[in-house]
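The structure is given below, and queries will be raised subsequently.
With one protein chain held back, the other chains of the complex are shown just where they sit.
Here is subunit A:
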């Protein structure tokens, strides 16, 4: 066999193998996600505000009521040890900043919104990164098969 022909067959073999393995991955993901319903709490986001000083019971009540009156807010948790409040909301209905502006800034209790930087996000727990190639592929396949 000529060298040129050998290279041709080799390249064909490599690309063929890669294509078969990719197909295997796609079908494997499709089997995994087929008929899997949406994630529970899919659009529920968490946000936090840190108070400069501990709040008394009246202040906690006032801030909690302010938060409850905001559109999309689901749960509220005040941590007296750390003097902060964690709230969850539906991110299709509101934003963390908007809720903070209307519920906490206006309650006249000195506070600061806890924000996560992009540097912070590079660390921490190994939750599947939906922006990775595998994450994006899974999202696309899930939309196709479901």
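The definition used in the following text is that contacts are C-beta pairs under 8 Å (C-beta built on N, C-alpha and C of every residue); 3 or more make two chains touch, one makes a residue touch a chain; residues count from 1.
One rule holds for everything that comes next: contacts and distances are computed from a predicted model.
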Exercise for review: Could you tell me which of "Group 1 truncated hemoglobin", "Sn-glycerol-3-phosphate ABC transporter ATP-binding protein UgpC", "Arsenite oxidase, small subunit" or "Lipoyl domain-containing protein" is the UniProt name of the chain missing from the displayed complex?
Suggested key: "Group 1 truncated hemoglobin"
**Study point:** Contacting the left-out chain in the complete assembly, out of A:55, A:73, A:96 or A:111
**Key:** A:96
Point to revise | Touching residues on subunit A - with respect to the absent chain | key: 1, 5, 9, 13, 16-17, 20-21, 23-24, 27-28, 31, 37-48, 75, 77, 79, 82, 84-86, 88, 91-92, 95-96, 114-116, 120-128, 130
